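Below is one structure, written out as structure tokens; the observations come after it.
Only one protein chain is missing from this complex, and each of the others stays in its spot.
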Amino acid sequence: MGQIVLEQVTKSFGEVTVIPPLDLTIEDGEFTVFVGPSGCGKSTLLRLIAGLEDVTSGEIRIDGRPSASIPPAKRGLAMVFQSYALYPHMTVRKNIAFPLRMAGLDKTEQDRRVKQAAAVLNLTDYLDRRPGQLSGGQRQRVAIGRAIVREPAAFLFDEPLSNLDAALRVGMRLEISELHNRLKTTMIYVTHDQVEAMTMADKIVVLRAGHIEQVGSPLELYRAPRNLFVAGFIGSPRMNLIEGPEAAKHDATTIGIRPEHISISAEEGRWSGVVGVSEHLGSDTFFHVHQTGLAESITVRADGEVSFKHGDRIHMTPRDDMIHRFDDKGSRIA
Amino acid sequence: MSTKASRSAARLMLAPAVILLLGWMLVPLTMTLIFSFQRYLPLRGGFQGWVGFENYVRFVTSSAFWPSVQATVIIVGGVLLITVTLGILLAILLDQPMWGQGMVRILVIAPFFVMPTVSGLVWKNMFMDPNNGLLSHLWRSFGADPIIWLSDVSMLSIVLIVSWQWLPFATLILLTAIQSLDSEQLEAAEMDGAPVLSRFWHIILPHLSRAITIVILIQTIFLLAIFAEIFVTTQGAFGTRTLTYLIFQRVLESQNVGLGSAGGIYAVILANIFALLLMRIVGKNLDR
Partner (left out) sequence: MARSVTLQRKSFNTLIAWIIGLLLFFPILWTILTSFKTEAQAIADPPVWFFFDWTLENYRVVQERSNYSRFLWNSIIIAGGSTILGMIIAIPAAWSMAFVPSNRTKDILLWMLSTKMLPAVGVLYPIYLIFIQLGLLDTRVGLTIVLMLLNLPIMVWMLYTYFKEIPGEILEAARMDGAGLKEEILYVLTPMAIPGIASTMLLNIILAWNEAFWTLNLTAARAAPLTAFIASYSSPEGLFYAKLSAASTMAIAPILILGWFSQKQLVRGLTFGAVK
């Protein structure tokens, strides 16, 4: 079981309020991602749940139990740190067994669980090495191994992939997702990378300055961002935001249209502009179009084979049903 | 970065060290302060009444006071000057590529391991003795009259002995600091055409400033308290009576605890002024 409820939780460091009152429920078995720019309080929130920091006020309940007086060790949570935080003086085997040793399990049971975890994570051949002799991806696996042997009520991940190179990151993303599918344990995952959030989460929590901007499934956030911040944060490349007369036509202060919802043509379209930089990814091509009279630059996605050159004049047509409208406070107009 | 539980644990674990040091500092100091206002001669009748500031006045007006402050300053200052200057030069030398670097380093550090009583006695007898000392042999072999080190140039002798003991320490800290200097930075300066001397002034020396501060701080702590080197050589004669030694004589040799305690309080005040100055500098340097 691993339901986690946050009720009117606040956190301040001295005079500085990092998290204003915040409510959130994470259901058992859910993969929840906290996402937001750096300094938004997402890591602090995770550390509050872990018990590495005290809440200033409010309550965190883990499986219905108020956790205020429970030290981190007794919360039944396992955490994977950004730096992996492996014990450099212990072998992989000892690292993974450490939580079991702390829990006072007997040697044979420790051994059995370590072997099992190592098999799952492809670490069997490395059990007698020390962390210093492992690659980044392997260290990451050891950190995860150390977390899973405890059979925790929930896993906490604090930007676990940010120290890995791009290729490894994609691989580890899949592995963690698979792990979740197999274990069906609650996972809370903190990242600043919206791609990680979109690909892994059952539920995304978008944070800014300690506030929850929106909670929902990846597609809900993609389809109906509640405000300009979420609209700008979720989706890659970013949503185009247009103000002024064009927005007024839709009875809004700002309208947003994603690059993938604009079609382009050489001959005709509602808007026009001059091609600046074009990024060819093979499968897709992104054009950055200038001199549109709408915004400084409009990003448009086109098929990989479409080729316009720098300086070509092109025409663009947005899909009307995909236009997001926002009012003067930046909130979505339904 | 912590919870209430870990903060209270931290306080609990810090407590023994703080309480012990506080007691170590306050209890004897309070007693010294009390004695300093008494006429107290343990061997001649013990406590003989309160005398107010008489001991303080007597201590500063005694002919031995200012010379002892002077001696203290000369020894501390002299040793710092010699060890820091030679330490920098030696550190730069040891940083150069050479054969047997590790061995040379051991040779240079070795004097630090020698206990002060040994180094005092060895220097006094085997090197500085006017008749049989090695230095006298050396002087005579050049046809010169041997120097009577510990009486004619007593201060210089003490400074030399103490410097010999502390040079290894200064060298080692400065060497460690130099080794942490980015050699690319030096190479860049070399490419820019900076001559050797200006590379030293503008790159090496500023880089060493923190290390030099630390050398000065730690050495001063130990140098203000040097005792054994004087105890086994001159016994405070020939102008080598430092404040520490003067107070020691008042308390233990003439058994005038009241007077000695007043001197002790002066020493504490002087040390605190010194400490405050140094802490200022080091406190700033600590942040880096």
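Here the chain labels run A and B in written order, and each chain numbers its own residues starting at 1.
Just so it is clear, contacts are C-beta pairs under 8 Å (C-beta built on N, C-alpha and C of every residue); 3 or more make two chains touch, one makes a residue touch a chain.
Remember, it's a predicted structure, so these values are computed and weren't measured experimentally.
Across A:2, A:36 or A:99, the single residue that touches the chain missing here is A:99.
Only one of B:60, B:144, B:221 or B:237 touches the absent chain when the whole complex is considered: B:221.
Seen across the whole complex, the unshown chain contacts chain A at 50, 52, 71-74, 77-79, 81-83, 85-89, 98-99, 102-103, 146, 150. Although one chain is hidden here, its contacts on chain B can still be listed: residues 1-2, 6-7, 9-11, 13-14, 16-18, 20-21, 24-25, 27-29, 31-32, 35, 90, 93-94, 96-123, 125-127, 132, 134, 137, 140-141, 164, 167-169, 172-173, 176-177, 179-180, 183, 187, 210-211, 214, 218, 221, 224-225, 227-228, 231-232, 243-245, 247-248, 251-252, 257, 260-261, 263-265, 267-268, 271-272, 274-275, 279, 282-283, 286.
As a convention for this text, only the chains that are shown with their structure count from here on.
Chain centres here are Cα averages; for chain A and chain B they lie 58 Å apart. Within the complex, the chain B residues that touch chain A are 1-5. Every residue of chain A that touches chain B in the complex is listed here, in rising order: 51-54, 71-72.
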